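Worksheet: the structure to be examined is printed underneath.
All protein chains but one are shown in place.
Order as written gives the chain letters A, B and C; numbering starts at 1 within each chain.
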Amino acid sequence: AQEESKTKVGMVTDAGTIDDKSFNQGTWEGILAAQEDFDLDVRYLKPVGTTEADYIQEISNLYDAGYKFIVTPGFKFETTIFKAQDEYEDAYFVLLDGSPHAGDFNPVVGPKTVSIFFAEHESGFLAGVATALQLNEGEVGFIGGMEIPAVQKFNWGFQQGIAYANANFGTEIAINAENVIYQGSFDNVAAGQQIAAQMYEKGVDAIFAAAGGVGVGVINEAKSRARAGEEVWVVGVDVDQYADGIYEGEKSVILTSAVKRIDQASYDMIKAYLNDSFPGGQILTFDASNNGVGIPEENPNLSDAVETQVAEVFDSIVSGSVTVNDVQGNLIK
Amino acid sequence: MDHIIEMLNIRKEFPGIVANDDVSISLRKGEVLALLGENGAGKSTLMSILFGLYNPDAGTIRVRNQEVEIKNPTQANNLGIGMVHQHFKLVHNFTVTENIILGMEPKKGLIINRDGAAKKIKELSEYYGLNVDPYAKIEDISVGMQQRVEILKMLYRDAEVLIFDEPTAVLTPQEIRELMKIMRNLLEEGKSIILITHKLKEIKEVADRCTVIRRGKVIGTVQVNETSEAEMAKMMVGREVSFNVDKADNPPGETVLEVKDLVVKDNRGLPAVNSFSISLRKGEILGIAGVDGNGQSELVEAITGLRNVESGAILLNGTDVSKFSIKDRFHAGIAHIPEDRQKRGLVLDYSIAENMVLEIVSNPPFSKRGLLQFPAIASYTERLIQEFDVRSGEGAKAKARALSGGNQQKAIVGREISHDPEVLIAVQPTRGLDVGSIEYIHKRLVEQRDKGKAVLLVSLELDEILDLSDRIAIINSGVCVGEVNAAETNENEVGLMMAGIKQGA
Amino acid sequence: MNTIVQIFPYAVAYTIPLLITSLGGLFSERSGVVNIGLEGLMVVGSFFTALVINFLEPTMGANAIWFGLLAAMIGGALFSMLHAIASVSLHANQVISGTAINMIATAVTVFFARNLLGSGNIQIINTLSRFNVPLLSRIPIIGPLFFTNTYATTWFVLAILGAAYFVLYYTPSGLRLRSCGEHPHAADAAGINVQRTRYIGVGLSGTFAGLGGGVMIVTYSGQFNGSVAGLGFLALASLIFGQWKPLGILGATLFFGFATTMANVSQVIPSLAVIPPVLLKTFPYVATLIALIIFSRSSQAPKAVGEPFVKDKR
Partner (left out) sequence: MNTIVQIFPYAVAYTIPLLITSLGGLFSERSGVVNIGLEGLMVVGSFFTALVINFLEPTMGANAIWFGLLAAMIGGALFSMLHAIASVSLHANQVISGTAINMIATAVTVFFARNLLGSGNIQIINTLSRFNVPLLSRIPIIGPLFFTNTYATTWFVLAILGAAYFVLYYTPSGLRLRSCGEHPHAADAAGINVQRTRYIGVGLSGTFAGLGGGVMIVTYSGQFNGSVAGLGFLALASLIFGQWKPLGILGATLFFGFATTMANVSQVIPSLAVIPPVLLKTFPYVATLIALIIFSRSSQAPKAVGEPFVKDKR
């Protein structure tokens, strides 16, 4: 009976595990934080596969068990939520990084659904500025996972960030077209390592890896090289990946990370729901202006001067004096 | 009496059958003891017990007057018992040496001493006149040599008692003669031998005593030189067996099958049959005599459609069928009792009924409008089972696999004869069968002839050819070296021709 | 009981693609050709279904589904010919040929999807609607279980199951097909064209596995993404578990369908939630392992399955 009184918040995970140090984990951490603060009954389910059927199945399972506030991370849930929001009319859905559609990419956000996007390009931009400032001169590369909008926007933002620093702070950072690639998957660790090795061989100093498991391979290669005394860097993605890059004592190959504050988003939506201010029917964007994206608060590998300069750029984005494009334009790939 | 082996009151049951029921046999030092019995009598089972492959349910084994338990082949080896199985137990891609030393390899340091072993094997082989190349691979040598490798395996292990399970079933007449000679050499060296065979002639030739087994029970033991083949056969089957084929004089009719200048290649692409011509008339049995491997198999496969013809013609009632499919030849009237009943004859996991109609299943009455007619199939099969005395536990429903070899063969013969073919091609129709079954199958073949059908009989058994055929064509190296009338020839003449010496007509 | 009624339609929906694919494998293996490539053939089927529906949907709406399924069958059959050529005509090792099929299927379909439609994912708008069978669905107990919330494809696949059973055991073609898997040399000697029969067997496996992939798309998945999540392997396991018999396969696939669905929902069903999830997740496989051991002594595998048939060999 006591259980009944608590608000039930459910989550369905995407392809990876709950501890993927990325999307799923961020979402779940936000939910756990909300549980701390508001005393909730929380639960996540991991689908067997990554098909819509698997997702729908888990949503119906949650729903049937009384979880009527459901958070789903990832664009793969778009068509799922499109169906679910009709089928389960009294349930609330938070779709992170996507918006519901019928397969035709025309967003249809139900009255009790919130669709949340992140300004990955701004996050990438800030990471690019930080990288350029810290290296001052040299060469950088980009390794993406699949060629999907979120990853592309990280890439485009990053390139703009490098260019911005070169133009405004006098850094001399090159980015070569052949060093900007999408590996094509999020789980090919070996390919991550091999591609990173090629880039470092060709003189790249820092690689921005927005590629899930492929990024694990990139970080590994960097660690190997760092341990052998080479100075190579990786720019992390989604969450602060500093700890993943530790190769000795406290030293890490992670220069900084292009962060999306997913946990913040899921926390905020739960809070709004409890306060009866749930923004149902809306498509929200988490960007610099609401502190939804950025670089981590602590960056042991960035000098204080660099951190200060990045913070200034951050403010310029918030104020609108600097704008970051979320389309390719004449950028590489 | 100096018995080296005694098996006393042995009992062994398999699910549903008592294979050995209170069986006692004894082997004296330096003798050949023959075991004789119908198919499935339990001979192989008894020997498997002696060799430690099966454990008996009851009974005792005494070796050199000591009671022993033989739990596995290693213990049998240690007791000086060796066995050549009905189916050889040789690893096909190992060399002769490797097969022989397997399980007791001589070593030099950590490494197998192959050369040392090969030398010892060479010596053994020469001592007993076995003529085996220690470095040859099993897959490259003849069946006869494989058998000699099995013998060497026993000798290498210092076996005193050698068990041979139907050693001659797979051998050519020459090889059989050689084997008999080898056995005598072995006896001279003080070995003792147990020999299982269906061929009474062989028993007469080498054995000292013969123990007869029927349905798992010992019927008796006889002194071979004091008895006749007919008597042994009677003991085994339980009735008189006639060795002579009754054949009425039957003037042959017109030609049905004519093979003209046939050329066929073997698996390696070499010509196996070369410009071969024969003709077969209604109401006669034409025997093809030859040493194994001289192209008989390829000839038959070409006629039945199992193998492509390079050139030449096969005329059936004047029509060239050499390009016909197997099915079309069958419909044109060619039936085939294949050489290897398990490989080509039967689908072992199908019931007898299914096997009986496999070739004709889409004809009425066995199927109508694309549907199988089970009652028609069943009654047809029952009739065949009755007529051809196919014995099985469950009648038509029994799986072919559960039949003994003899009964499998009877089923095939029945199936093919009942198609009422113009030409019946019978290849080795009695291979591995006991004398009772042989008698029966011979009768049916002659009956076909008497009905005015044509029969082409291919056999490696010269006796069978001479007894059954009206005319005999002799094949050597794929060439027809001559044709003789069965009534006007003898074993000697045909034997010489088989060896390639042209004579006669 | 209520739990069962709730999960029944889901479990059945999950079972059906498994069943038809496994049935495809049955024809291939009964004719003597091992088909590890079922997974890949399903992928191909799901690709063609999604592609055709994607093209036709704008003009014909939900009717496109049927053309999509037809395309899946044709595409699966054609793709399976690769396996047939390698393993029947060229006597290649069938396990490897099948594995290659699996690997190539994903690579090639995703490539084409990307080049034709710009994305490795193809989504369809209309999936098949569920319906209650008139009258029958009102029968107590049985009605809610079997005749509510059903897909047309479910009945179609069950009809194929019936037909397969009938063909295999009651027609000359079935007898001959089976003889090629049991003893090709005897079949050959009896005048049966073993190679052609095996081509047909493999072709049917492609057709059915393709259909399986298609059904998956139009019922519960709704999008092609180059994977069928191991369903093809599960179909293979069902084939063996079901002892190469149509009804055995039905039982095995239902078992997997229910076990998987149960494992999925266990966490939200209080009565199941007490069981540690690892047990539930591994339950189908552990059960398979045990069942296998029990059945293995009397395995009904076609005797000659996996053996290339080389005519002249003796």
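Criterion: a contact is a pair of C-beta atoms (placed from the backbone, for glycine too) under 8 Å apart; a residue touches a chain by one contact, two chains touch by 3 or more.
Because the structure is predicted, anything quoted here is derived from the model rather than measured.
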Note = Note: the excluded chain touches shown chains A, B, C
Ask   = Taking the entire complex into account, which one of B:Ala58, B:Val91 or B:Ile501 touches the absent chain?
value = B:Val91
Key: Residue among B:Asn9, B:Thr74, B:Ser242 or B:Ser325 that touches the chain left out of view   = B:Thr74
Ask   = In the complete assembly, which of A:Gln152, A:Thr171 or A:Gln193 touches the absent chain?
value = A:Gln193
Request  = Mind listing the chain C residues that contact the chain we can't see here?
outcome  = 82, 86, 90-93, 95-97, 99-100, 103-104, 107-108, 111, 233, 236-237, 240-241, 276-278, 281-282, 285-286, 288-289, 292-293, 296-297, 299, 301, 308
Request  = Go through chain B and note every residue touching the omitted chain.
outcome  = 51, 53-54, 72-74, 77, 83, 85, 89-94, 98-99, 101-105, 107, 110-112, 153
Positions on chain A where the hidden chain makes contact = 17-21, 178-179, 181, 183-184, 187-191, 193-195, 197-199, 201-202, 213, 216-217, 219-221, 223-224, 227-228, 244, 246-247
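Following the convention adopted for this analysis, only the chains that are shown with their structure count from here on.
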Inquiry  = Quick check for you: compute each chain's CA centroid and the global CA centroid, then name the chain with the smallest gap between them.
reply    = C
Query = When the C-alpha atoms of chain A and chain C are each averaged to a single point, how far apart are the two points in Å?
reply = 38
Message = I'd like to verify one number: the distance from the centre of chain B to the centre of chain C, where each centre is the average of its C-alpha atoms, in whole angstrom.
response = 45
